[in-house]
Each structure stands twice: as structure tokens, then as C-alpha cells.
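The complex appears here without one of its protein chains, the remainder shown in place.
Take a look at chain A:
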Amino acid sequence: MTTHYLVLSALLFAIGAVGVLLRRNAIVVFMCVELMLNACNLAFVTFARQHGNLDGQLIAFFVMVVAAAEVVIGLAIIVMIFRTRRSASVDDANLLKY
């Protein structure tokens, strides 16, 4: 019954992961990260239903809170980078290297 939810969750996660790895625009990468987080949420909720308890739902709420905080910080960083480099491409922010 819940297999479809899990498959959907896996698909969403895969799309998110591919987006993170392949896209250069920081905003899109960021959105893909959100996509992966929400895929996880979906999996948690599905497992909660499957096992008949509330643990998964509880963790899904925690993930949402953390994701909200992360968005705040992440967007702030992206805005700062955009202001200094006039670009939102993650490949342009490559100063921290060998």
C-alpha cells in the first residue's frame, strides 16, 4: 500500500540529488536540496503510517523546522555571494581550494 509513496519519495530524492550535482545556479541547487529534504519527509511520514506510530511524523516536523532555518541562512549566503560576485553560479564561488 505504502510502496507507491516510497517510490515517489525515492524519485523525488533522486531528482533533487541530480539537481544538486548538475545545476550551477545556486538558487536551483538550493531548491533541489529542499526537494531532497521533502522526499525524506515523505518517506518518514510513509514509514510512520506503515508502522502505525507517530515517530516518523515527529521527525518530519523537526526536518521542516531545520529546513526553514537552513533556508534563512542559505539564502542569506547566496544573496551575499551574488552581491559581491554579481553571479549566482556555484562554480564562481571556488576560492576555497588547494
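Keep in mind that, in the parts below, contacts are C-beta pairs under 8 Å (C-beta built on N, C-alpha and C of every residue); 3 or more make two chains touch, one makes a residue touch a chain; residues count from 1.
Here is the rule we use: contacts and distances are computed from a predicted model.
A.B. asks: There's a gap in the complex where one chain should be. From "Cytochrome c oxidase subunit 3", "Zinc protease", "ABC transporter ATP-binding protein" or "NADH-quinone oxidoreductase subunit L", what does UniProt name that chain?
C.D. replies: Going by its UniProt entry, the chain not pictured is "NADH-quinone oxidoreductase subunit L".
A.B. asks: Specify the residue from the set A:Met1, A:Leu21 or A:Ala68 that touches the hidden chain.
C.D. replies: Answer from the full complex: A:Leu21 touches the omitted chain.
A.B. asks: Provide the residue numbers of chain A that touch the chain removed from this figure.
C.D. replies: 17, 20-22, 24, 29, 90-91, 93-98
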